[in-house]
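With one protein chain held back, the other chains of the complex are shown just where they sit.
For reference, chains read A and B in written order, and residue numbers begin at 1 within each chain.
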Amino acid sequence: MSEQDILEATGIEVSFSVGSPLVARLRHQPHLLHAVDGVDLRVRRGEALALVGESGSGKSTLARVIAGIQRANRGQIKLDGKVLPSSRRSRADQRRIQMVFQDPYSSLNPRLTVGGILHELLRVHHVVPRGDVESHTRELLRMVGLPEDAAGARPRQFSGGQRQRVAIARAIALRPELLVADEPVSALDVSVQATILNLLQDLRSELGLTLLFISHNLAVVRHLCDRVAVMYMGRIIEVAPTEELFRNPRHPYTAGLLAAIPRMTARDEDEAPAVRGDPPSPLRLPTGCRFRTRCPIAQQICAERDPALASADTDSEHRAACHFAWSVEAANAPEAR
Amino acid sequence: MSELASESISTARPLQLEVSDLRVQIAGHQGVVRPIDGVSLEIAPGEAVGLVGESGSGKSMTLKSILGLLPPDAKVTSGSVVFDGTDLTRLSPSRLNKVRGRRIAMIFQEPMSALNPVMRVGNQIAEGPRVHLGLSRAQSVARAVDLMRRVGIPEPERRFRAYPHEFSGGMRQRVMIAMALSCDPELILCDEPTTALDVTIQDQILRLLAQLCHESGTSLMFVTHDLPVVAQVCHKVAVMYAGRIVERGTVSEVFSQPLHPYTLDLLRSAPDVDHPGQSLVPIPGMPPSLVSPPSGCRFHPRCQFAEDDCKVSDPPLRLLEGDRATACLHFERCLDQIGTN
Partner (left out) sequence: MSAVSAAPAPAPAPAPAAAPVRARRARWYRQPTLMAGLVLLAIILFMCYGAPLLTTFNPDTQNLLQPLLGVGQGGHLLGTDQEGRDTFARLLYGGQVDLRVAVIAVIFPFILGTILGSLAGYFGGWVDAIIMRIIDIVVAFPFFVLVIALVFVLGTGEKSIYIAITAVGWVSYARITRGEITVAKRQEYVLAAQSGGLSSLRIIGRHLLPNVVTQSIVYAMSDIVQDILAIVTLSYLGLGIQPPTPDWGTMISAGQNFLTTQWQLTTIPGLAVVITGLALSLVGDGLADLLRTGTS
């Protein structure tokens, strides 16, 4: 782990039990859903890293493990070189990683006022001396672009975009080093998304925050983030700096994902869909590479061996988990513009 | 899409659906809400028209009012929805039922709530033809299997007997599309059909819809808040704001050269995956109250070009050349701005 890494996650595995384990065993059916199936991730200080994937990719689960609100079955998380316990983190450690959630309507306690929500956090963690809690609350509201009198109002009096600002204020109240944002704009209107995205960018530079940005919206990711990690069925299958990923995707899934993004100019009608078929059931993953059932370039080796996340050479920041990522065949896969 | 462009729309073509100055009102406890306040739209046979707007614009409700699916306390106060010569808003429920499903079908956003969870999928698809077309059981089953194959559901004979919860989201949406197509409708209304789907599945569904409609000449009215999605499926687009249509035209025209400040702002506030460097400009303010909308032009409190007359006069949707229309008094100001590309 280098000096610049603020967070290092190794070997993270999270499984959920589906249905009754006893019944499943009797019927010889799988009952364990591996939401996150062996993930290593490094987050550099000050960067904006995107975690991209579709439903079932495990990105939200991984985000929650990093934020400390979901326990991993296996694996380790190091924050600034120090290993974090897998069960309850200390309050001091908990402060350093904070989370913003997707749904502005359920992520704020409807019974508390905005001021109440912020006061509580400031007091419990002794972020500022007791006498300064009021003024600091006002300062937080100002930082996210809300008026001072917002402190006396309840969440239901605000619009979705305003609520997300409150959620962001809550997240930065504890002065975290790493902000985990789980689809923070997906539930908002398009015109409001811009405000929140701009706010996140401003806060990043103002507070020196590191941002882990989870999203399925690649346009937003390309706009906001420095590096992208693409997840599929519980694994990271490609990771690269943003522009490199968009211009030169090396994993067929990434290429397909980029090609599937709807664009403002109509596509050629005769083109086949970028990625065909449906994702496999997470309870019954294919042998070898889990993407092979939908992959346009799948070969025999793909059913036999699960490819590791590897780069073309040791220095490269671009890594992909495909047997053909760095060979000529991959160059024929559909690419993004 | 290229083929549809060549059938360029002239006003001389017979219209399949014509919505004229439709107004709907709901009595709320804070006053009368007017979610649709003067909407006019046209669809020619075989055309795919997009209706875009944000939440509260009235786009979903417009779709529902075409088929009379409004909530019980909402009523159409004026205007008409003329489908093939008949005003749907004036039809009795029993006659409207003959149109629903048979001649106009609808696809919803959440397939899980739009499909009956305790009925087998095949039976749900076969129900329409049995009721509307009078097919026998065997015939409707065969037709359902065929439709399932057409929409890309693998092993249709076997999956006929499956229940909705056994399908993935994308597959359920395909079932909905099969149901919509089952009676060979002339018009399909789509209410955000891909919003709840993953990007790669959305891609498959959009292509499927475009292809099926192109093959059978069915018209499409596609409601969404996602502008690029409209560009993939539709040829024409109408932009809605606060219960009104503020701009209309072909997709390429409206998106490359918008003639209404709201459209312009909308285009500039969303990141374009192909142009990552551009800064995002949010639209200031909030959507207006539908109980007491602003005087004059409804967008003026948030408009960068607002002038004094905008606060006073409420501009109607004015037809410019071709099929272009805008509801802005000073639309030329938009021309000064460089388009999104």
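What we mean here is this: a contact is a pair of C-beta atoms (placed from the backbone, for glycine too) under 8 Å apart; a residue touches a chain by one contact, two chains touch by 3 or more.
These figures come from a predicted structure and were not determined experimentally.
Visitor: In the full complex, which of A:4, A:17 or A:106 touches the chain missing from this view?
Guide: Candidates A:4, A:17 or A:106; residue touching the omitted chain: A:106.
Visitor: Please identify which residue in A:36, A:150, A:298 or A:325 touches the non-displayed chain.
Guide: Touching the chain that is not displayed is residue A:150.
Visitor: For the chain left out of this view, which of A:187, A:240 or A:275 touches it?
Guide: Missing-chain contact among the listed residues: A:187.
Visitor: Quickly run down the residues of chain A that touch the omitted chain.
Guide: Residue positions of chain A that touch the missing chain: 64, 67-69, 89, 91, 94-95, 97-99, 101-103, 106-112, 120-121, 124-125, 145-147, 149-150, 152-153, 156-160, 162, 167, 170, 174, 187-189.
Rule of thumb we're sticking to: only the chains that are shown with their structure count from here on.
Visitor: Round to the nearest whole Å and give the separation of the Cα centres of chain A and chain B.
Guide: From the centre of chain A to the centre of chain B is 32 Å.
Visitor: Taking the complex as given, what residues does chain B use to touch chain A?
Guide: 1-3, 54-55, 168-171, 198-204, 206-207, 210-211, 214, 225-229, 231-232, 251-252, 255, 265-266, 269-274, 276, 279-283, 286, 340-341
Visitor: For a test of understanding, state which residues of chain A touch chain B in their complex under the given definition.
Guide: Residues in contact with chain B: 54-55, 159, 189-195, 197-198, 216, 218-220, 222-224, 242-243, 246, 256-257, 259-269, 271, 273-276, 278-279, 337.
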